[in-house]
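In this view, the complex is presented without one of its protein chains, the others remaining in place.
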Amino acid sequence: MKVVLENLTKVFPNRTKGGEDVVAVNDFSFEIPDGKLVGLLGPSGCGKSTTLYMICGLQKPSGGKIFFGEDDVTDLPPEHRGVGLVFQNYALYPHMTVKQNILYPLQNLKGEDKLSKEEMLKRTVEVAKLVQIDNLLDRKPSELSGGQQQRVAIARALVKMPRVLLLDEPLSNLDARLRLQTREEIRRIQQETGITTIFVTHDQEEAMSISDMIVVMKLGVVQQIGKPQNVYDDPANLFVAKFLGTPPINVFEGEVRGGMLFIGEDPVMAVRNVPDQKVSVGIRPEGFILDERGPLHCHINGVEVMGRDVSIVATNEASLNPVVRSIISAENKVDTSSGTVRYSIKPHKLFLFHHETEERIPFEV
Amino acid sequence: MVESKKQWKAWLYLAPALVLLAIFTVWPIFNTVRMAFLENYSGLKAAGGETFAFGIGNFKKVLEYKKFVNCLKTTALLCVATVPISTLLALLISVALNSIKPLQRLLQTIFFLPYVTNSIAIGMVFAAMFNIVGSFHGTQNEIIATAGIVNNVIEFFGGTAVNWINSGSSYAANITVMIIYIVWNALPFKILILLGGLQSINKQYYDAAKVDGSTRSRILWRITVPLLSPMLAYVIITGFIGGFKEYTSIVGIFGATMGPPDDGGRLNTMVGFIYDALSTNSQGRASAAALILFGIILVVTLINLAVSKKNTHY
Partner (left out) sequence: MASNTIATMKEKNMQSVKTASQIGKVMAMILTYAFLIVMAIIVLFPFYWMINSSLKTLDEYRQSVPTFWPKVVMFSNYAEAFSAANLGRLFINTMIVGIISTILSLVITVITAFAFARLEFKGKNILFAGLLATMMIPGELFTITNYSTVTTFGWINTYTVLIVPFLVSVFYIYLLRQNFMQIPNELYLAAKVDGTSDLKYLWKVMIPLSLPTLISITILKMMGAWNSYIWPRLVANDDAHKLITNGLRSAFTETTGDVNYPVQMAAVALVSAPLFLVFVFLRKYIMKGVSRSGIKG
């Protein structure tokens, strides 16, 4: 089932007198292809959860339309949309066992959709097996670990065979180790069921690792939509570039003069077809090459060994971040004695952004 | 040095409370038990130097006493009828209140109003509402015939007027009036507690239920009530305890005679029995009755706790 969002907008009226209305989601259009896993990504308050709740039907859009396939579901109450929702803190009913929790949505079906008791039980066991909790069916939620609760919540959302599965910050309540494991689990379940799945997260790594597509949002406005790798390699603006990637991108103040990009007084790289102007320069940590004759000079602070790679922590007066962090293969010998390190830059790991609008400036090498 | 000084100071601070508690709380516990087990104990006779034998005669006498059995019956009847009715009504009102926005605060205030009333004073208002002035099935030359507003309403809807509390009224009619009054009186506290409980339930459970397509009544019985079960257990237990100590609301409506004019004492309760025994200087019997009351309350509370432990799911 593809999901189409057409100029979706949500405005929360400001209750206090004279206060301005809050635009949580502003003119969001997007077509989510059938059977894909899509991550809505952004910092808190960017409107990603509001978008999810509108798709689910728990919140009414102020404008725009939502289609599931060809059906306009904009004004439909959630129970008629055929959606499954997994809440951030799971919202498992504490007084019901795992089995009762999963059965509950089925017991609500009415009329022609009504199932026999055996059928309900069969479906429950099936979906419990799918998420691998079939040995926990008689426990109460309070007797489960966070990861197990998460699986129960997913099972409860899936048991109705929804057309669309929605997950609100599915991993945020789990510890780091479980998070890795669970995100693979979500990917597996999504691929096995083939249900169009939309999830919300503020963790870019989470979104990048499992999504077919990601949508980066900021203050209610969509910044960029695309495959994770494409968005990472080709960010539309400085916000997207900064939001994706760990360690985060290094940002410098720079200037283009006569087709040459300068960071401080260092002529870093030739950039053709860019008019002379002040720019913000983003360089991915993996975009630095240790080079004794490289153009970019940095003052070295230290080296962090991370096993396969090492991370060089340095400073540069033009840097907008407190430190300049580069990641290079551990095979390189780093000489810290001189106090200065010199880099040359991989051209496709360097992005130019407009000094004020922060929009991307294309250039040719 | 500092330590011992502190000890001394603490006991100084505690002294007034402890002295008063010793006289008016701790001593009565022992003394009541003592009096209950002294045959036919009477304060007046004790003051005259009489001594009493140890025994369980007081308890026997109380239980054999027909009046006491009647009191027990009335008390239990009022409890069993009012607690479920008021709990259910309070639940429905709280759920309804919790689901609205406009007028919520106003209605909440109105529903709390009966709490801050004097149960004797408002009992008199209820008496006026149920009372028939003059003989209702009256003789022809009778002019005065106010059937009471409740009967007026009943007749307005095509029913027949009932003799609720006057001479010649039935026990069933009397009990009905008491049930209505006690429920009216019990609602505010229960609504306050249940509404507080409802407001503390995580809204996500309701969102989840909505996505799952629950109907309103299913949400109420399958989700709200179980999640509210600790508060429900609390209002039910306090309701039973209060119910077994029912006394002043009956005084409010029927006066200190505890019954309609032609049958005083008909609606007497356990507490009423204790005070009656006290006023005839039968402290032994009063003590025995008080201990029985304590025992009943204890047992009912324990049963309630056991049941609610089974049904309070988390």
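The first chain written gets the first letter, and so on, giving A and B; residue counts start at 1 in each chain.
The rule is short, and it goes like this: contacts are C-beta pairs under 8 Å (C-beta built on N, C-alpha and C of every residue); 3 or more make two chains touch, one makes a residue touch a chain.
These numbers come from a predicted model, not from an experiment.
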Touch partners, limited to displayed chains, of the chain removed from view: A, B
Listed residues B:N40, B:T238 or B:S308, member touching the removed chain: B:T238
Sort through B:V62, B:L97, B:L198 or B:V211 and give me the one touching the missing partner chain. B:L97
What is the set of subunit B residues that contact the non-displayed chain in the whole complex? 3, 6-7, 9-11, 13-14, 16-17, 20-21, 23-29, 31-32, 35, 43, 89, 92-93, 96-97, 99-100, 103, 107, 109-122, 124-129, 131-134, 144-147, 149, 152, 165-167, 184, 187, 189, 192-193, 196, 216, 234, 238, 241-242, 244-245, 247-248, 251-256, 260-261, 271, 274-275, 278-279, 283, 286-287, 290-291, 293-294, 297-298
Subunit A, residues in touch with the chain not shown (by the definition above): 70-73, 75-77, 80
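The rule is short, and it goes like this: only the chains that are shown with their structure count from here on.
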Averaged over CA atoms, how far is the centre of subunit A from the centre of subunit B? Could you give it in whole Å? 59
Residue positions on subunit A within touch of subunit B in the complex are 56-58, 77-80, 83-85, 87, 89, 91, 93-96, 104-105, 108-110, 140, 142, 156-157, 160
Subunit B residues touching subunit A - in the complex, by the definition given at the top: 202, 204-205, 207-208, 210-215, 218, 222-223, 226-227, 229, 313-314
